[in-house]
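This is the structure I have questions about; it appears just below.
Only a single protein chain was left out; the remaining protein chains are all shown in position.
Letters A and B mark the chains as written, and numbering starts fresh at 1 in each.
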Amino acid sequence: MADIMVGAGFQGTDEATAALKVRGYWQTVGYRLRYDYVTLFFTGMIVLIALGSIFAPLLAPFDPLKTSMAYRLKPIGFRQFLLGTDELGRDMLSRLIWGGRMSLLMGLTPVALATVLGGTLGVVAGFVGGRLNMLIMRTMDVFYAFPSVLLAVAVSGTMGGGMSNGLIALTLVFIPPLCRIAETATAQVRNLDFVEAARASGAGTGSIIRHHILGNVLAPVLIYASSLISVSILLAAGLSFLGLGVEPPTPDWGLMLSTLRQAIYVEPYVCALPGVAIFITSLSFNLVSDGLRQAMDVRV
Amino acid sequence: MWAYAARRILYAVPIAIGVTVVCFCLVFLAPGDPIQMLLPPDASQADLEYLKKLYGFDQPIPVQYVKWLMRAIGGDLGVSLQTSRPVLDEVSRALSNTVIISLGAVMLAFSLGFALGTTAAYFVGRPIDRVVTGVSVVGVSVPNYWLGIVLIIIFAVNLGLLPATGMGSQGSDHFRLSNWSQLKYAILPVITMSMVPLGIIMRNTRSAVAEVLAHDFVQTLRAKGLGELAVLRHAVRNALPQILAVMGLQFGYLVGGSILIETIFTWPGTGFLLSKAILTRDIPVLQGAILILALCFVATNLAVDLVQTAVDPRIKRA
Partner (left out) sequence: MGLELPITGAGASTSTPVRPLVEVKNLTVKFVNREATVQAVNGVSLEMAPGEVLCIIGESGSGKSVTMRALIRLLPKGRAAISGHMRVGDYDILSLSEREITEVRGSTISMIFQEPMTALDPVYTIGDQIAETVVRHEGCSQKVGMARALELLQVVKVPSAERRLTAYPHELSGGLRQRAMIALALSCRPSLLLADEPTTALDATVQIQVLILLRKLQKELGMGVIFVTHDLGVAAQIADKVAVMYAGRIVEYGSVRDVLLRPSHPYTIGMLASTVLGQTRDADIEAIPGSPPDLRRLPPGCSFAPRCRYADNECRSVVPAATAVAPGRLVRCFKAGSPPPGLLPGP
């Protein structure tokens, strides 16, 4: 009975799909983003925060370091102090604007450094394979065995705090996950046909890495890195909050939150302000990263 | 199954050894000589030498490591430079306090996150889904050390309903669940701590259940006459192992990363111990606490993996 089979002509080809408008990948991504109002809104938010930090000297109404015994812990809207003053009588608004500089710097730098270092390590491990891969990835596994907060605190705590130590600690925290993502992506790409073909046609290792591997590894690594920015900002502020990051009297949101904590019985709303700034920034980065990932359709 | 368990345990051993190496090396990250900090500035060179010998700082580093490891395995993690009590005692007492609030937080996060995430998955794309997704992003974006302060302002300062910090009467550091007057102190830390795992569990539940609901077998379930609730029960049963694993991992993160929240609430757990040790540069306590917390994390991961293998019939690991 099985000898009566449907012939090839019976299955019509799906020309309808082919006839659909063929859009380029980036065009599709752009199209999706254009109608993603949440992502657009929070991208605007990030731009505002960044501009505020860059132009802090121009925007801040007062000197963020100028203390005043007379105007200590004034409420929101007190005279010329739009957002009140802190425990040393410094203008909160000015300190929040200036604090954005430190907080963004402390949040972005470790992710950028870790993307370069972790990404490179991962690409090398994935491309070379073998022993070197074992060595790199097992080392990463060890660092994976520390919860991120603990690792950051352990390193910066023993090194004795300070901004540069904080940056080193945070970079160290983000290298393993980025390395893992890069390694997985590279190992996948490495075995694909077109890379084999390039190798067979005599392309050098360097040019293979440049042309094929980086192109396919960069997207997942960057998307993942973008999702780490929010974590990094939270952690960096947390370190400053513990006294392990930025040192007083430099304005930094985490540090401000920590010093103002003693004053919650006096001026609770002013005390909560730096946290609001951290929250809005981290929320914005999180939502934009989510939006990008959805638009680019990358799974990490 | 047993073979897999054995292999998985064996695989954890080198990681644990790596963790001990990292913890041991921490000492060398510390600027200056930690011994110096224990001694008054006018201490004699002889005192210094004596202490150096006592702590073994005069031998080659690999020897130091092996000696240190041997002592650590024997339960001797050194003595606190501040209190002169054994580090192991300090850490283990603090650890139980941390585990209590972490457990509370992860259970709260799981029950809420699981219910809301499942609801969102069932109504994918509808308003309720948007709300849940929004809440989960807020959960992972909120700086929980700030949330703790806000909760203190609301519930302790303004409403006066709950105690702000500490753990019961002056200097108490032993927690009993049965004691309501003490339980009150745990409420705010637990809520604060649950925010991040809540967001993460919600997000994972939503995507896991939604993915199961898109499987073909859901059609079979409907075709055999099951109501929507029964269908959802099947979907949840399918997604559960994965979500339990996420929950276990989150518990590990909470125990290891409790420092910020315990500092805010002066909750006498490992995090608080760590932050005190950092302030006083009490390196043995710092090192011991980090070692024990990291090993706990390795053990949690291992347990999560084994439990998941045991409860999920799909995974047949030979």
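The rule we apply is simple: a contact is a pair of C-beta atoms (placed from the backbone, for glycine too) under 8 Å apart; a residue touches a chain by one contact, two chains touch by 3 or more.
It should be emphasised that the depicted structure is a prediction, and the values quoted were computed from it without experimental measurement.
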Subject >> Touching residue (missing chain; options B:16, B:69, B:226 or B:307) >> reply: B:226
**OP:** Mind listing the chain B residues that contact the chain we can't see here?
**Re:** 215-217, 219-227, 230, 234, 237-238, 312-314, 316
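In the analysis below, only the chains that are shown with their structure count from here on.
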Original post:
Which part of chain B faces chain A closely enough to touch in the complex?
Top reply: 14-16, 18-19, 21-23, 26-27, 29-31, 137-138, 140-143, 145-147, 149-150, 152-153, 157-158, 252-253, 255-257, 259-260, 263-264, 274-275, 277-279, 281, 283, 286-287, 290, 293-294, 297-298, 301
Original post:
Contact residues on chain A for chain B in the complex?
Top reply: 138-139, 141-143, 145-150, 153-155, 157-161, 230, 234, 237-238, 241-244, 257, 261, 264-265, 268, 271-272, 274-276, 278-279, 282-283, 286-287, 290
